[in-house]
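Structure first, then comments.
Take a look at chain A:
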Amino acid sequence: MTDAGEPVLDVASLRVAFGGAEVVRGVDLMILPGECVAIVGESGSGKSVTARALLGMAGPDSRTSSERLVVAGQELGAASERTWRDVRGARAGLILQDALVSLDPLRPVGREIEDPLRIHRRMSAAERRARMLQLLADVGMPDPELAAGRRSGELSGGLRQRALIASAIALDPPLLIADEPTTALDVTVQARILALIAGIRERGTGVLLISHDLAVVGRLADRVLVMRDGEIIEQGTARKVLEDPSERYTKALIAAVPADSPRGARLSSSESGIGAAPGAAPLATSARTPPSADAAALLAIDHVTKTFPVPGGRFTAVDDVSLSLRRGETLGLVGESGSGKTTVARLALALTPPDHGAVFLDGQEWSTIDERRRRPARHRIGAIYQDPLSSFDPRWSVRRILADAADRGRRDAPAFALRELLDQVGLAASVADRRPLTLSGGQRQRVSIARALAASPDVLICDEPVSALDVTIQAQILDLLDELQRERGLALLFISHDLGVVRHMADRVAVMRAGRIVESGDAERVFVRPEHSYTAQLVADAPRLGI
Partner candidate 1 sequence: MSELELRQTTVEASADHLPARPRGRMPRIGTLLSGAFVLFLLAASIAPALIATQDPNQIAAADAFQPPSIAHWFGTDESGRDLYSRVVAGTGTSLLIGVTATAIGLALGLVLGVLASFGGRVVDFGVNRLVEVLFAFPGLLLALLVIVVYGPGPVTATIAVGLSTAPGYARIIRGQLVSIRSSQYVEAARVLGRAPGRILAQHVLPNALIPLFVLATLGIGQAIVWAAALSYLGLGAQPPAAEWGAMLAAGRTYLATAWWMTVFPGLMIVGTTIATTVLGRAMTRRGRSGR
Partner candidate 2 sequence: MRAAPVTTSSTTRRFGAIGVALVATVTLAGCQAPAPEASGDPVQGGTLSYASGDAEPTCLDPHVGGNYPQALLAGQFLESLVSRDETGEIIPWLAESWTASDDGLAWEFTLRDDVAFTDGAPLDAEAVKVNVEHLKDPATQSSTGYLALGKVDRVEVVDEQVARFVLSSPDSALLESLTQPWTAIESPAGLARGMDENCQAPIGTGPFIVDEWVKQDHVSLVRNDDYASAPADAAHEGPAYLEAIDWRFVPDAASRYAALQAGQVDVIDNPQPDTISTAESNDSLVWLDAPRPGAANRIELNSGQAPFDDERVREAFIRAVEVDEGIESLFFGTAERSYSPLSSVESVAYSDEALFEPDLDRANALLDEAGWSERDADGYRVRDGARLTLRFPVSTNQSIPAEQSLFEQVQATAKAAGFDVVIELLDLSSWYGALAAHEYEIVSAPYTKVGPDVLRILYHSDSITPAPSGYFANLSQLNDPEVDALLSDAAATSDPEARAASYEKAQRLILGGYYLLPLYDQQNSFLMSTSVQGARALPTVSTPTFYDAWLAG
């Protein structure tokens, strides 16, 4: 144990380079026992490399240098691999993003937790096992005995993340590095894991938290460092940085978080790469006119049930779900993973037929008719996916993708206006001849939106359209969708696990759980005064800015 005053981590001028490219450029960092310091930044900012460099694991072809690198009292500036191995696990633990892949999927989690004990301590197998079970109990694993024998794939996301934490704190290291520890988790689970990490910090462990999510950081961190292009551009107490940032970039980051931004407010600035300051200019285009409540439903999902065969019976993915979507309206559909959201999307797109109930498009039978008859009307309902890249034929250029989408097979199809389309989604004409693989994540999603628009749809089904994107990019895409809806009167079915995003986007919200709609209604009402306990839990667990 280090005493309270001595820092568990003291780094000065840390630099990491790959080949000629320096990705971490002179980072200074100090963490005291019981302190939680967060590094926030977007992908490519160098935050993960920094975290790994602190364990001497920056990568095979990397060069790391520092003026000072002290972990738990040990200087590691020129440490050998052997020395590093003694530090890792014993003086510093690491938690990675998704325990499904961060724990060896072929080994029981118990073995993974025993590993640091085996490596660093002389203990009998029985002692190790006892300690391992104790650790599992400590991280709140129900039935540690049973869990110890399971592999990561056999545990739920929250439980395996707990197991991963247990393996990182097995030797009670003074420093715990948590790299995006909750990113792939549902909000309720996320809240519990954050609480667990907070508890570890309480016991005197210094925590370095790496995250892209300002809301997560806000909950846990004492101090926040904002990283961009390999440099710390701003740092201070969490309150100071989140509530009163001094750097433009930090301001943009915070503004881009949709959670508390009102419906229709702009999240991004027009400057590329940097979000706008909070409360920036309202959208330039025509003001939003909420759809009238009694307009006829454009898309109606009527008591739809969908089951899938599983060994020994059928699994009900969607259970008696009814939804309706009017022109110009955004219907948010929230729920945790596995709740049946995506199946609803597929039913709406008539990619899979319902077992019971029906889907109607503009009052016409949609799900029950023959595919041949449906095909001519398919252009009216478009889709945007979470991973746009996999939705593009890998051989096709942007031009070909859009040209193909614009062509409805009609002889009198209007001449294809590529430039106009690209312009609408905010892409330069030069991307037309590139393949999506060579584009950035945000550009890909814009192409995906352009493809949907090319067919002139009335309805857009957006299935987690921004979950894979950085927050500033997410802001731009959300703004774009908002804008397009306004211009074209599109109806959006907006599916997301992120309550903040849905709250920002949706006029009405439906909350799904285990295949059923547990609550639906006006977005503000649902978020402010949830009626169903599950919704209330979701809202309470959702991380938000501010402390």
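With respect to how the candidates were assembled, all candidates are chains of the complex that A comes from, given by their letters.
Just so we're on the same page, a contact is a pair of C-beta atoms (placed from the backbone, for glycine too) under 8 Å apart; a residue touches a chain by one contact, two chains touch by 3 or more; residues count from 1.
Just so it is clear, the structure is predicted and the values come from calculations on it, not from any experiment.
Of the numbered candidates 1 or 2, 1 is the chain that chain A touches in this complex. Listing the residues of chain A that touch candidate 1 in their complex gives 18, 23, 43, 48-49, 52, 59-62, 96-98, 101, 179, 349, 351, 374-379, 381-383, 385, 387, 390-395, 404-405, 408-409, 435, 437, 451, 455.
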